[in-house]
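The block underneath contains the structure these notes are about, expressed in structure tokens.
Only one protein chain is missing from this complex, and each of the others stays in its spot.
This part shows chain A:
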Amino acid sequence: MDTTTALETAQSLLQPWAQTVTQPEPHRSDFVVAPADLLAAVQALMDARWGYLGAITGVDLPAPAPAEGQPPAESHLAALYQFFNGAAVATLRVTVTHAQPVLPSICDIIPSATIYERELIEMFGFDIENTPVTDHLLLPDDWPQNVYPLRKSFTGFGGAESA
């Protein structure tokens, strides 16, 4: 399957759940998916044997400082589920708020996703429902609770900052 066909196939598979589809690079398509639709979208790719899960990347998207007199905007976290099929890359983009960073676990569909989900939990503070293991993967056992190092607000312990 060449790259263009692979991306077209991914687009038709994800059609029911993709809110928007963009193609930032010739070999890469991004699909914005609601958290509630994530499992169905992943299942659709896996049922069709469309490639494999390459990585789940967390991104912190803090709200810009509010203008004078305005209420502060809400900060977000994004999780990018990156699937590779040959040279083609399909990314499922799911965005949640800092206040309610809840995502379903995809480990029932892809067991090896557990390491990425553990990383999302400890580094960004995602709350991943039904994930099999929530122990620290990379951070020390005595790492303080609710401190998420890859959030932009974390700048080390010098300034005693927590999420």
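Couple of notes before you dig in:
Just so we're on the same page, a contact is a pair of C-beta atoms (placed from the backbone, for glycine too) under 8 Å apart; a residue touches a chain by one contact, two chains touch by 3 or more; residues count from 1.
FYI, contacts and distances are computed from a predicted model.
The UniProt record for the undisplayed chain lists the protein name "NADH dehydrogenase", from the options "Nitrogen fixation NifU-like protein", "NADH dehydrogenase", "Amino acid ABC transporter permease" or "Quaternary amine transport ATP-binding protein".
The chain not displayed touches chain A at residues 24-25, 27-28, 52-55, 57-60, 80, 82, 84, 86-87, 89, 91, 110-112, 114-115, 135-140, 142-144, 149-150, 152, 154, 156-157.
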